[in-house]
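I have placed the structure first, in the form of structure tokens, so that the comments after it can refer back to it.
Every protein chain of the complex appears in place save one, which is left out.
Right, subunit A next:
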């Protein structure tokens, strides 16, 4: 199983540069998820690894060998497409065995392989159906099955679940996670859905505007985002951002804004003081706020509840804090009423600061 390395990968369409020098190392058997908003270059990056797009500059290495001039078929990859890209005129078995038939493998071996994969993905009842006779979820499975039959060392997924409805997507996500444990391959997965990214990835690569913003394990990225974009992109509901002034009050650095005055933990305060910033953007995740009537002033917000969205065990409150809106995630049994002003304590480790100009984390 190879390691894959992207070195200063650039993609230009005419005069427009859409990828600006992507550097990325992917270890053996790693499940890498490229995530970002649409147009961030994640699909282009994947298609360049697949060989479906030309590389304008830089190089793709597989096990140290440059592959950017190889045909897709010589790259030892399999790919699952967003629209499944099944061959409409072939039945499921023919779709899955296409690459094996092209390689002129013996018929017995092909049949065995197809049956094995079909059983694994639960399609053995449907082998003689055409794609048109299958539901969306089944087509998705055929696409996976076709990639599995190919027996390549690297699997590429281009937003494979985005054409499915919400329920089916959750189910397929779980199946993918299971498949990932059973199939030891390199997997590169592109999605714009941060939940898919968080649940599946060994390593998340967050992209925006043709640049890699940050890469690391899901937990690293969630806890220590390097900038405001990553902080806002990962996590649902997204992080709250508030403009704050940094004021020293009797030796404690306070983040002071419209309706709040929060003491910053010592470590964060030190870093902020080194940069000598007068203002900063304060970031707090909705799950780091907690209903607590008797919390001290310097560690809490007084929020007026505007909207409550009940989503089962959790409720999402949208509250006003001065002119700003703050989202809070609480347990549904917490007794709250709309229009009330309530006190929410913030966990000190849940406080993030960002430079208002560069948007980098402090």
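Keep this in mind: a contact is a pair of C-beta atoms (placed from the backbone, for glycine too) under 8 Å apart; a residue touches a chain by one contact, two chains touch by 3 or more; residues count from 1.
In this section, contacts and distances are computed from a predicted model.
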{"item": "Identity of the absent chain, which is to be given by its UniProt protein name, from \"Monovalent cation/H+ antiporter subunit E\", \"1,2-phenylacetyl-CoA epoxidase subunit A\", \"Response regulator\" or \"Sugar ABC transporter permease\"", "value": "\"Sugar ABC transporter permease\""}
{"item": "Options A:2, A:72 or A:322, residue touching the unrepresented chain", "value": "A:72"}
{"item": "Option from A:50, A:144, A:176 or A:242 whose C-beta touches the chain left out", "value": "A:50"}
{"item": "Full-complex contact with the absent chain, from A:28, A:63, A:83 or A:258", "value": "A:83"}
{"item": "Missing-chain contacts mapped onto subunit A", "value": "50-52, 71-73, 77-79, 81-89, 98-99, 102-103, 130, 132-135, 138, 146, 150"}
